[in-house]
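The structure follows.
Heads up, one of the protein chains got dropped from this complex, but the rest are sitting where they should.
Then we have subunit A:
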Amino acid sequence: MLMTFERRRWLIAGTFGILASSWLLLSSGPVLSDWRLPLMWLPGFGTPMSELEQTVVTQLRLPRLVLGLLVGAVLAQSGTAMQTLCRNPLADPGLIGISGGAAVFALAVIALGEQIGIQGSIWVSLAAFLGALLTTFVVYRLAGGKTGVDVATLLLAGVAINALAGSLLGLLSYYADDDALRLMSFWQMGSLAGASWQQLPLGIVLMGVSSIALFMLRKPINTLLLGERQARYLGVNTVSLKRQLIIWVALGVGGAVALTGMIGFVGLIIPHIARMLVGANIRWLMPVSMLFGAAVLVLTDWIAKTIVAPAELPIGIITAAVGAPFFIYLLIQQKRRLHAGY
C-alpha cells in the first residue's frame, strides 16, 4: 500500500540525495579535494580559502553542479511526461530519437554555422530545440494510433531516427574543422565539462521554462494514465495537451542537448525506479523523478571526472553502460506482462 507518508519519504530521500551528491561534486575532484570546501561561503569558516580553491569551486565546480542538477531533473521529467503520454515505460527521449534529432540540428550549426553566418550558443540551442521538436512530432505521429502509441513502432521509429541522426552526424564531420570535430565527438557521448557561468543563463531559461511548464501541466498529464479517451471524458482537451507536452519536452531536451550533448538513458531509468517507489501518479512521480534525476546525474558526473583522472570520461558512456542493460531488462519485463502498470 502506498500511503502519502511513504511517498513523501522518497521526496525527502531525493532531496538528501541532491545535497549529498552536490557536496561530493563541490568538495572533491582530480585537482583538490577537501570535504570542507562547500563550507567556504559560511562567514565563520576558519581557514580562509586559497585563491586556487576559490576559482576551482566557484568557477569550475559550481556552474557544473548547477548544470548537472538542471539537466538531470529535466531529462527525468521529460522521460516521465513522455512515458505517461505514450503510456509506455520505454519512451525515453534518447531512445526514441529526440536527443539525436536535437544533436543533428545543433551540430549542424556548430559545423556549418560559420559559413551561413549564424554562430554562438543561442543559435545552437535554438537549433537543438527545433531538432527536438521536429523529431518528437515525427516519432509521435509515426507511432500514434487510435488507441495510443504503439510501442514497437515507437522504438523502431527511434531506431530509424537515431540511425539517420548518426549518418547525418557522420556527414557533418566531413565538413567540420578540427575544433568542431573535437566538440562533436565529445558531444555525442555527452559531457558537463563545458559548464561555465557564461552559457548557464541560457540553459536555465530553456530548461527552467520547460520544467515549470511541464510541472504546471501535471494534473492534466495525470489523467492520461487512464487513457487518452478517458482523459477527454474527464474534461481534458487532449489535442492541446499533447501539443503542449511535445513542445515543452522538446524545449527541455533541446536545451539539455545543446549544453551537454547526448546523455542517454537518464529519462528511462530514473522515472522507472521512481515509479516502482511511488507509483504512476504524476503528482508524486514527477517531483520524485526530478529529484532523483538531479542527484543521480551529479553523482554520475562526479564519477565521470574522477574515475580516469586526470582525464575525464564522457558522462554518456557511464549512463549508457548502466542504462543499456537496464533497458534490456525492461524489454524482458514488457514481454512478460505487456502494458502492465499502464
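In the analysis below, a contact is a pair of C-beta atoms (placed from the backbone, for glycine too) under 8 Å apart; a residue touches a chain by one contact, two chains touch by 3 or more; residues count from 1.
Note that contacts and distances are computed from a predicted model.
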item	value
Listed names "Urease accessory protein UreF", "Heme ABC transporter ATP-binding protein", "Acyl carrier protein" or "Mannitol-specific phosphotransferase enzyme IIA component", matching UniProt entry of the absent chain	"Heme ABC transporter ATP-binding protein"
Residue in contact with the excluded chain [from A:Arg8, A:Arg36, A:Arg182 or A:Arg229]	A:Arg229
Residues in subunit A touching the chain absent from view	1-3, 219-220, 222-223, 225-227, 229-230, 232-238, 275, 278-281, 283, 340-342
